[in-house]
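Read through the structure below, which is laid out as structure tokens, and then see the notes.
One protein chain is absent from this view; the other protein chains keep their places.
Here is chain A:
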Amino acid sequence: MCGIVGLFLKNRALEPQLGGMTATMLGTMCDRGPDSAGFAIYGSGDDGHIKITVRASAPDYDFAKLAEAVSHEIESHIDCEPHGNHAVMTVVEDKAANAEEALQRLGGEEIELFGRGTRMEIFKDIGRPNKVADRFHLDQMSGSHAVGHTRMATESAVNAAGAHPFSTGVDQCLVHNGSLSNYNALRRELQRKGMTFQTKNDTEVASVYLTWRMQQGASLGEALESSLEDLDGFYTFVVGTENGFGVLRDPIACKPAVLAETDDYVAFGSEYRALAALPGIENAKVWEPEPATVYFWERS
């Protein structure tokens, strides 16, 4: 099954409430995916800096110590903001690749890198989705848009790395309801093109595929269009980028999707239940996205 929620604010005055609204939406989707959950939130960022979200396998991991060691190694300051077993490490942009390499090397098997972005932070873990949201205090986070997922695993193990969203490019994230069938072949093809993978998961292949397309110069919209040709299987995708939010369903539209739009926001839910608590939903335009049709909203 799996559940997806997404919220893209058009009205900036609502930004302090983004986390609270997303947490409520995610909570209603618990029974669609009770084994693990995750969310990406697009909040504030500093010009010329990159935020790297990392997760530690130990609950009491000393992130400050790791940040200090990495700072020393790359000769550049790293700002470390712990959130439970996750931490957001902020580093100047031109040292980001070095920092990632050093985090992975010094952190070893105790550390996993979940995403990097100028504004995007990513949190994901096993457990009931409402508990995962509570653990990271999602309800207190603010930002312009957020994407969340509740997982009922089919294609790979239940662990934090296999939870969604998957992020394989700066500020890019993808969540998926469904299952792909040609992902092993596609993974091999992408590996030959030099792309790397962290898991055995099907959604990661879709995420890497989109990242690869965009590296080739495609816009997100074009990358999504081409995935209709190259991905085989069932999918409802919701993607996030630094300024935007997109939705795509497979041509058979096997997996559910509901969109709602008001002057204040665009919201996505696997079911209407996820949207029922949003302000002004009674008068929102509510509809089902068409199959094989790319929907995309972007802030100017």
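Operating definition for what follows: a residue touches a chain if its C-beta (ideal position, glycine included) is under 8 Å from a C-beta of that chain, and two chains touch if they have at least 3 such contacts; residues count from 1.
Heads up, the rule we're going with is that contacts and distances are computed from a predicted model.
For the omitted chain of this complex, the UniProt record lists the protein as "GXGXG motif protein", which is one of "GXGXG motif protein", "ABC transporter permease", "GMC family oxidoreductase" or "Phosphonates import ATP-binding protein PhnC". Note on the undisplayed chain: of the listed residues A:197, A:272 or A:297, the one touching it is A:272.
Contact residues of chain A toward the unshown chain are 252-253, 256, 258, 271-277, 282, 286-288, 290-291.
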